[in-house]
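What follows is chain A.
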Amino acid sequence: MNFYAPFTLPFIIGTIILFIVLAWKYVSWFVALTHEDKRLVAKGVPSLATLRSVWEVVRESLLHVRIFRIDPRLGYMHMSLALGWFLLIAVGWIETMAYMGFAPVPLQGHVFFKYFAAQGVVTEHKPYFDFVMDLLLAFVLSGVALAWFKRFSSRSLGMRRATKHTTGDRLAMSFLWFIFPLRLVAESITVALYGGGSFLTGSCGSLLASIFGERLLSYAFEPAWWLYSIALGGFFVAMPFSRYMHIFTEIPLIFLRNYRLRPREEKGAIDYFEVQSCSRCGICIDPCQLQADLGIHDVQSVYFLRDRRYNMLKQSVANNCLMCGRCEAVCPVGINLNTLRLNSRALMRNIPNERRYGYFRDIDRSEGSGKVGYFAGCMTLLTPRTMSAMERIFEAVGDQVWWADRQGSVCCGRPLKLSGETDSAHKMMEFNRSLFHKHGITTLVTSCPICLKTFKEDYALEHIEVLHHSEYIERLIASGRLVLERGDVRYAYHDPCELGRGGGIYDAPRTVIEAVGELAEAEHNRRNALCCGSSLANTAITDGQQLKLASRVTDELEATGAATIVTSCPLCKKALQRTAKGGVRDLAEVVAEALPRK
Partner candidate 1 sequence: MRRTKWEEYQKDIADDKYYYARSCIRQNFFPGSEKAFLDILRNDLGKDIFDDPLHTSCTGIGYHSDIVPFETIMTVVARQFALMHEAGYENFTSSCITSFGIYTEILNTWEEFPETEERTRENLFKATGRELVKPKSLAHTSDVIFHLRKEIAERMKRPLVNALTGEPLRVVEHIGCHYAKIFPKSGIGGSEFPYVLAGMIESWGGEVVDYPERRHCCGFGFRNYLVQANRGYSVANSQKKLESMAPYRPDFIVCNCPGCSMFLDKWQYTIAEMEGTTYGAHGHGIPVLTYEEMAGLVLGYDPWELGMQMHAVDVEPLLEKMGVEYDPSTKYLGPKGKYIGKPAAAAVNCSAGVTLYDIKK
Partner candidate 2 sequence: MRARKVVIIGGGVAGMQTALRLRALGEEPIIIEREAQLGGKVRNWYLLFPTFIPSADVVEPLMRAVKEQGIEVHLGCEVVQFDNHRVELADGERIDCDAVALCSGSTIFDARLKEEYGYGIYDNVYTSVDIERMMAEGRMPERSPRRVAILHCVGSRDEKVCQRHCSKVCCITGVKQAIELKKLYPKADVFNFYMDIRMFGPGYEELYHTAQRNYNVHFVRGRISEASPLMDGCIQIKAEDTLTGRPLRMSVDMLILLVGMRANDDNVRFAESAGLRLADSGFMRAADLFAGNVRSSREGIFYAGTITAPKSIGEVLNEGVVVADSIVDYLNKQEG
């Protein structure tokens, strides 16, 4: 059989370009990986991680399990396109082989087999193949129809807002959308002229024949295949430069991630895999409170990654993010959105200067001594109620406490890190680390989740256990050292971002609240909890905007009917206090109040 026809040229050229670009990108990214990362890859390839990755590729790149969890309609749309197309290719391949045996068949032979085999011999399994292929085509077409429908009414697919795409993306998308309808047309005409086909192409073919007549269709036969080929070729050329780069990139990313490669504080080659794995599906847009409550539409992770990928990232976009992590929690690709945003900020703002923050030398305003250290954090100095509650709790259990910063000290460094000034942040971390070690503490308790996160992730404290005060209190209760009187007050708990999504601490504060009263859960809680709006990570929004975000949160917390809102972050407390009608308390306060009276 001759597998050459002029109309296949656009497809062939497109495919060649696609593979050259892909190869060039992947090879150059891989070469640029750090030495350490390459070592991890070498160690990971012969391990179980590879198998795990294959399974994950099937689940996420083909079945899109995570999107199904967010919304089944959306999941079906993504699955039908990915899995459907994959199966079309796979089954097409088998079909070719069923015809030709293991004879070498060029690529276009597989793809346009219907064309080349139209006048060939009819084998006994052809009807089965025709049926399966029609079924798959129908499957994909249903996905295309949904995607098309989503453009007009994203809400009906479970998304309040869809991504606003660039012109390039729209072009690529148009090619994609045309591929399958054109394939249907080309195959239907072929079937109408030469027979074959099944329920879809067969009936479409008959329909076309009855409308236009065979003569007309025979004129349309070649052009239809041409158009199909052009759509395919066009899409392939556009693919590596558009959002569809994600189709392939997600696969190596899954492997690399299973080999424990992660984006870091500074930009690295692994970031390319992460950034270009974004399909711009826009699932990150809905959870973004800046979008939902403030109507800011151009800073969400999808746009951030897009701008970063095309080197048009502006500080105003990079800075305008609460880093609450709500988008990261739902990203179907699992992109490390916060880390990427951080290292983008660092690239723009980190200007190392040895002389800066030289004033840290010899500062030590700490008080007391003990194995337990308490680091209030800058913000807690403005919520003295929390601090005096902690003092009473320490007193009640008789722990000797070293107060690190009651008289003010150096910041933990996280705020500067969040703003991208990594080098300066490290100076603070270095200072505090040596301060902690100097005073010989074995446990470090902090009531500020912002400090907590950086102590845990950046400080590498040896022989010092870092605890959030909720964890510390939970332990005291569990060990029986702290006996509390349980009341019948209902408390609505607000999860601070840095503690919950940022530190994975959801249960400790809840356990503690249940030890003193009744816990009420807000509509959005735990992984889906809302941000109070005052996040240190965002330096772009105004006071009024912060207030608006906070009022949404207090509304939701107050809707539980609980009289008091409890949180475990001084910043959240301050933020929510502004709009709450009842009281806003820190976890420590309610615990201190439940201490048995002497």
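Keep in mind how these were chosen: all candidates are chains of the complex that A comes from, given by their letters.
Convention: a residue touches a chain if its C-beta (ideal position, glycine included) is under 8 Å from a C-beta of that chain, and two chains touch if they have at least 3 such contacts; residues count from 1.
The model shown is predicted, which means the values in this text are computed figures rather than measured ones.
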Touching candidate - 1 or 2 - for chain A as found in this complex: 2
Complex contacts: residues of chain A adjacent to candidate 2: 381-385, 388, 406, 543, 547, 574, 577-579
